[in-house]
Structures are given as C-alpha cells and as structure tokens.
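First the structure, in the form of structure tokens, and then the observations on it.
Complex shown without one protein chain; remaining protein chains in place.
Order as written gives the chain letters A and B; numbering starts at 1 within each chain.
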Amino acid sequence: MEKDTGIERERERRMGSTTWLWRGLGTAALACLLLLLAGFGWALKDQWMPTAGMAVPEASPPPAATGGSLAGKPEILIAALGDSLTVGTGDATGNGYVKTAAEALAKAMDKPVRVVNNLALGGLRADQLLERLDDTGFVNAIRQADVVMLTIGGNDLFQFATNGGSMAQGSDISPAQLESRLPEAENRLRDVLAKIRSLNGTARIVYVGLYNPFYDLERIRVEASDIVQRWNAYAHHLAVADGNATVVATYDLFESDIARFLSSDHFHPNEAGYARIADRIVQVLQ
Amino acid sequence: MANLLALVQNETIKVWKKKRFAVVVLILLILIPVFVYAQMKIAQNSAEKFKGDWRAELQNRITDNTRALGSDRIPEEWKKWRRALVQQLQYYLDHDINPQTPNAVTFTRGFMDNAVTLFIPLMVLAIASDLVSGERSTGTIKMLLTRPVRRWRILFSKLVTLTLYVSLIIVSTVVLCYLISGLVFGYRGWGEPIFVGFQVSGADVNTSAVHAIPQYLYVLMQAGLIWFASMTVAILALMVSVLVRSTAASFVTMMAAIIAGAILTNMASSWHSAKYLFNVNLELTSYLQGTPPPIEGMTLGFSLCVLGLWALAGLVVSFAVFTKQDILN
Partner (left out) sequence: MSTNTPKAQETVLSVQGLKKSIGRKEIIKGVSFDVRAGEIFGFLGPNGSGKTTTIRMLVDLIKPTSGRILVCGEDVNRNPERALRHVGCIVENPEMYGYLTGWENLEHFARMQEGITAERIAEVVEIVGMDRRIHDKVKTYSLGMRQRLGIAQALLGKPKLLILDEPTNGLDPLGIKELRAFIRRLADGGMSLFISSHLLSEIQLMCDRVAIIARGEVIAVGDVDELVSQADTYTVWLLDRPEAGKAMLEADPGVRLIGEHEHRIDDSILAGMPEAIITVMEEDRIAGTVARFVGAGIGVKAVQRVSPSLEELFLGLTEGEKIG
C-alpha cells in the first residue's frame, strides 16, 4: 500500500511535468503562429492595398552655419564638393587634399576641424554639380559649413574620350576644341559659385584651381597651359567679385618634377601632390 | 484512433526533450551578441566621424554608393542595386527621416533582413531535418508506425509540430535580438517611421506608392514574410527527411540548397530561369525594403507563388512517399 501511493504520487508528478510542458509550449507556439500569420497577412495587404501610412513627424531644421571669422569659432566645419580631385583619386592613402588640409588646419588653428561631408564624385562636370546642388544632402552640408572646398571644371574642359579612354593620353585633344569649350564652362563655374553662395551666405569658399594635366604632352603643352591660365584667371575674377572666396593656385605645382607629384595615371596627383595642395589651402585660410 | 492533438503533443514533447529548440536558442544567444558588438563598433565609428549628424552620415552613404556607380570594375547588376539604394536613401534624406536610428528595434529589423536567407533557414533545418530521418536512424520509426494510427496522421502531426516550432524560432529570434541589442542601443524605436512601398523596376525606383509605417508594424510584416519563407524551407526539409534515411545527409542536402540559393542571389545572375528556384526567392523581406530583386521580373507575388508551389510539391511528395514507403531497416 505504502509503495503504491508512492508510485501514484510519483506518476502524477511525472504526468504533470510533460502535460504542463505541452500546455505551455503549445500555447506559446500557437500564439507565435497567429502573430506571424497576422504579420504575413498585413504584409500582403500593405503590398497590394496600401493605406495612407502614418504622418511623418515634423522635420527638425538641419543646423546652419553661424558666420563670422574662422578664428572666432569653436569648431570649423568643412564641406567638400567637386570632381575626382576632391574625391582624392590617385592618393593611395585615400585622404586626398580635403582630409589632409582639415588635419593641418586643426593643428595650425588649435581647434577641432571636421569634414561635414565630402560630396565629390569622380568625373563630375560643373553642369552636373549645379544639378546636384539642389539635392537635400548637398544643401544640408553646404548650409552648415564654415568652409566650402571645391574643384570643378577639369572634366568640362579636358574630358574627351567618353568610352573609358584615358584623359591622360590626350590624343584626341585639339587646341581648337579646348578654345571652343572655354566660354560655356566659364558660365557653368559662375553659376556653381553663385548657387553655393546663395545656399550659404557666410561660408568661406575655397576654389582649387586647375593645373595643366598635359604638361608632358609636347604637342599641346603650350595651348593647354594657356587655356588653364585663362580659366584660373576667370575663377579669380569671380572670387574677387564674391568677396569671401579664394582661388588656390595649383598650376605651378605640377610643372616640374611631375613624376614626384602625379600618380601612376599621369593625371591625378599622388599623396605628395595632394599634400602640396593642402598646404596652400591651409595658408589661404589662416 | 488517437486524436491529432495527442500526436502533436507527442511530437512537440520529443523535439523539446531532444533539446533541439535549446540548441537554437543557444545559437541565438551566442551569435546575436557577436553581431550586436560588431554593430556597436560601427556605430561608435560613425559617431566619431559624424558627431551624431545622421544627415551627413546618410549623405555620405549616398555619395559612397554614387562614387561606386562611376567605377568600371563594378558589374552592371550591382550598379543597379546601388542605384536603387541611392534613390531610396535620397528619399529618406528628402523627407528628413533617419532610416537607421540607433536603437534595438532598428537593429532587430536589420538583423532579420540579413537572417532570412541563411541564418533562420539554418535554425529551421536544425529541427526539420531530424523530424523523420531521426526516427529512422534510431529505429523508433518501427514503434511509431506499428501503432494503430494511419501514417498520414503521423506525418501531419509532425508537420503541425514543425509549423509551431518555426513560429517559435522566428519570434524567439526577434525577441532575443531586441532584448540583447537593447542593452547596448536602448529599448526605444517601436514607433519610429520607416518607408515601405518602393517599387523597383530596372534601375529606377518608383516612389509613388511609398508610405511611412511605424517600425513595429514593419517588424511584424517582416516576421510574417520570413515565416512564409521559413515554412517553405521547413516543408522541403521535411520532404528530404522523409526521403533520406540519415539526419546528417538530410541536413547537408538542404543546407547545400540554401547556400546555393544565397550564392545565386548574390551573383544576381543573368540566368533568368533561376528565378523559379525556391532558394532564390527566400529573401521576401527585400520587397518590403524595396531593394531590387536578384533577378529582373521578380515581385513579391511572384516569389510567394514560387515558394508556395515548391512547398505544395514538397508536401505531396512527403505524404505520398511516407504513406507508401516500406520500412526496410
């Protein structure tokens, strides 16, 4: 008898353990299944019979630049725009002139300097940049910047081969073509600078001038250099008119000992070349 | 004739006592913290770089992807994907919504998007591959099938059990993901808006049907879609488990199929008829996200149909074989 009740109790306990396991597990799993089925159904409904959706909360205005002199600011914000030179193409370290200049500036002015965004895209022409200046991201970045750095125009003037041909070879380039492109390109540059200024009235605009990428090409060296000079002069004219813009000259950096400062594509600077550009920018900003 | 519920109870208890679900939870408990840590590092890195300016960060992503579009070395298919991504990110930027607010819900959402092709199928297989072949390799099938119960009822009870466990796995993944990542990223974010309804056609994203929904709804829909894809995997695994005697062989067969699917998806193949394979259609959540499908012409409806047909075929084969099969050893 004693033993019997012992077994009885033990049996009830054991029976209970799997019964409760099953009840708990089964209920939980069933609840999960129903939840997922609801989710699945909702996904189908949302795909084929979408509702208006929730109201998107009011946007908080993105920060804007305060203006005033760079020396008086606790932190300097930089926005960079333009073509492959601003991207830093050819720099094996990936820094380009923008980062190098920002670091040097931080050291020189003894305050934090931050690149808000480097929005440059390789191969960009001035007219394309003008379109992009309407993009929210460009607007945001330029609005809050204390310094806007840009390179543009090189592709407007020197881009000939469209199907992947290397610009550095320059074989298709004729001086007459360069000459005919100049006025159109100059207008675009004017529009770009005006647009930037309209987005941010106080930022210091640093335009990095062109250099002659065909300096070692005997055939058109002189003509190309001439065009570059006229372009830079026009940029300088625009900068002076603006009052808060600077053109940083680079043409003289790539006229001698080219191999030391150009990357292997013979067109873009290498890290040493970018470092020299950055040096000049820092000098200009101080 | 024993009732079906009792059979389901049997199967549920067996899977539980065999500690299959415990293994799944253990895998989750080990892997989720790894991903949380990785995500935390990324978040720290970008916080340092952008000082919490998410707009700058988002624009940076747009710029990076746009720059990649200019490269000749990137295959055309990937460019398509990036182009769509850029347009989507631009949409977020234009509407001033941060698509990646750092919180547990966003992390969970991202984790589930990535888990649908490999990780969740893997966990489903841990249970499904063993369901029939496990009984065969241990010989217990002989006891099971000599009881006065029709064979289709036995298999049906296994199928129901599998459905229950697939549901448990998915919900557990979401819950564990939320709980663990919340320790680092905070438990907020259920109500934050997210855009759905991007329609990708070719390289263009049509935003006319885009609307904002709160993240909790997104996670719910996402889990529902993952459930559907997982059920297809589970049913096919059940079929293989019926056909193949050893659990290992059954698991490896299904895993190979899943991995092959993941590779095919990434190759974004120009092999068009591959879109009729089940394993290329598992990433249902991409339709919710609005990322371009791996093969041109795939839509949510298409993928659901393909998965549904595969699952149906799997069921027919499973039941036909299981009810007729001779148990020879």
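Brief remarks on what is shown
Simple rule for what comes next: a residue touches a chain if its C-beta (ideal position, glycine included) is under 8 Å from a C-beta of that chain, and two chains touch if they have at least 3 such contacts.
A quick note: this is a predicted structure, and the numbers were derived from the prediction, not measured.
Here one chain is not drawn; of B:Leu118, B:Val149 or B:Met267, the residue touching it is B:Val149. Residue-wise, the contact with the chain that is not shown comes from B:Asn10, picked out of B:Asn10, B:Thr66, B:Ser181 or B:Ser318. Summarising the interface, subunit B meets the missing chain with residues 1-2, 6-7, 9-10, 13-14, 17-19, 138-140, 142-151, 324, 326-328.
Basically, only the chains that are shown with their structure count from here on.
By the touch criterion given at the top, residues 8-9, 12-13, 16, 51, 53, 55-56, 58-60, 62-63, 66-67, 70, 72, 90, 93-97, 163-165, 167-168, 170-171, 193, 196-197, 209, 211-214, 217, 220-225, 227-228, 287-288, 300-301 of subunit B touch subunit A in their complex. Within the complex, the subunit A residues that touch subunit B are 18, 21-22, 25-26, 28-30, 32-33, 35-43, 46-47, 50-57, 59-60, 62-63, 87, 114, 116-123, 135-138, 140-141, 164.
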